[in-house]
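Let's turn to chain A:
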Amino acid sequence: MNISGIGEFLTSLLILIGASMSMISAFGMIRFPDVYTRAHAATKSSTLAVLLTLSGVFLFLWISESFISVRLLLGIAFVFITAPVSGHLVCRAAYRSNVKLAQVSTRDELKNVIQQKE
Partner candidate 1 sequence: MLITIIIPFLAALFVPILHKSIFRKLHIGWFVLFVPLVLFMLLARSIPSVSNGRAFVHAFEWIPAYGVNFTIYLDGMSLLFSLLITGIGALVVLYSIFYLSQRESLSHFYVYLLMFMGAMLGLVFSDNVIALYLFWELTSISSFLLIAFWFYRNQSRYGAQKSLLITVSGGIAMLAGFLMLYTMTGSFSIREIASSIHLHANHELFLPALVLILLGAFSKSVQFPFHIWLPDAMEAPTPVSAYLHSATMVKAGLYLVARFTPIFGVEPVWFWTVSIVGLVTLFWGSFSAIRQTDLKALLAYSTISQLGLIMSLLGIGSAVYALDFQPSSLILTSAAFAAFFHLINHSTFKGALFMVIGIIDHTVGTRDVRRLGGLMAMMPLTFTIALIGSFSMAGLPPFNGFLSKEMFFYAMNQVQAFNLFSISTLSALFPILAWIASILTFVYSMIIVFQTFFGRYKPDEFDRPPEEASFGMLIAPAILSILIVGIFFFPNVINRHILQPILLNVYAPLADAMEFDFHISAWHGFNLELFMTLGVVVFGAIVYKLLRHWMKIYGLFPEKWSFDSLYHFILERGEQAARSLTNTYMTGSLRHYFAYIFLFFIAAVGGILIYTGAFSIATNQDAPITVYEWIIAVIMMIAGIAIIFATSRLTAIILNSVLGFSIAGLFVMFRAPDLALTQLVVESVTTALFLLCFYFLPPFKQEEKPARNFQWTHALISISVGLVFIFIALAVNSNPMFDTIAHFFENADELTGSSNIVNAILGDFRAFDTMLEVVVLFLAGIGVYTLVKLKKGREEQNIEDQ
Partner candidate 2 sequence: MKINDVILQTVAKVVVFIILTLGVYIFLAGHHNPGGGFVGGLVLASALVLLYLSFDIKTVHKGLPFDFKLIAALGAFTVVAAGVGALFFNESFLTQTFLSWTWPIVGKMGVSTVTIFEAGVALAVVGVVITIILSISEDV
Partner candidate 3 sequence: MNNLVVLPMIIPLLTGIALFFFRSLLWLQRLISIGAMLAASAVSIYILHLIQRDGILRLDFGGWKPPFGILFVADSFAMLLVLAASVITVICLFYAFFSIGKAREKMYVYPFILFLIAGVNGSFLTGDLFNLFVCFEVMLLASYVLISLGGKRVQLRESFKYVAINILSSWLFLVAIAYLYGAVGTLNMAHLSQRIAEVGQGPLLTTISIVFLIVFSLKAGLVLYHWLPGSYRVAPTAIAALFGALLTKVGMYALFRVFTLLFYHQPEITHTLIGIMAGITLIGGSIGAIAYQNVRAIVTYNVIITVGFILIGLAASTTMGYEGAAYYFIHDMVAKALLFLLAGTMIALTGTAAIERMSGLIRNYPLLGWLYFIAILSIVGIPPLSGFIGKMLIGQAAIESHSYLLLALGFLSSLFVLYSLLRIFLNCFWGETIISEENEAPLKRGLLMPSILLAILSVGIGIAPEWLAPYVQDAAHTLANPEEYINAVLED
């Protein structure tokens, strides 16, 4: 196996890891009890998963075809920037539209803050 072969193998491993991660975060989507906890699974781990996968693809192409795809880089940057924001917004929207917290939750700190402000 030559260098590029190894490189390809490693990058596809990167992709596989990313894929597994996204798999796991998807399970989180099922298992977690409420929207706030699910948001962890949906945004944090899957962002990492996507990053891993896309970087894998990017590297793969770089290694195997020595092709630097600017679009892919842009894509990586884009996902990296936006995924947390959308997670944040969803959670906030959920809270403001009075989606109940799960039974197991112990504290709701924001409640006091909002009440104070109002």
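We take it that a residue touches a chain if its C-beta (ideal position, glycine included) is under 8 Å from a C-beta of that chain, and two chains touch if they have at least 3 such contacts; residues count from 1.
Basis for inclusion: all candidates are chains of the complex that A comes from, given by their letters.
All values reported here derive from a predicted model rather than from experimental measurement.
K.L.:
Touching chain A in this complex is which of the candidates 1, 2 or 3?
P.N.:
Among 1, 2 or 3, contact with chain A goes to 2.
K.L.:
Candidate 2 touches which residues of chain A in the complex?
P.N.:
71, 74, 77-78, 81-82, 85, 88-89, 96, 114, 117-118
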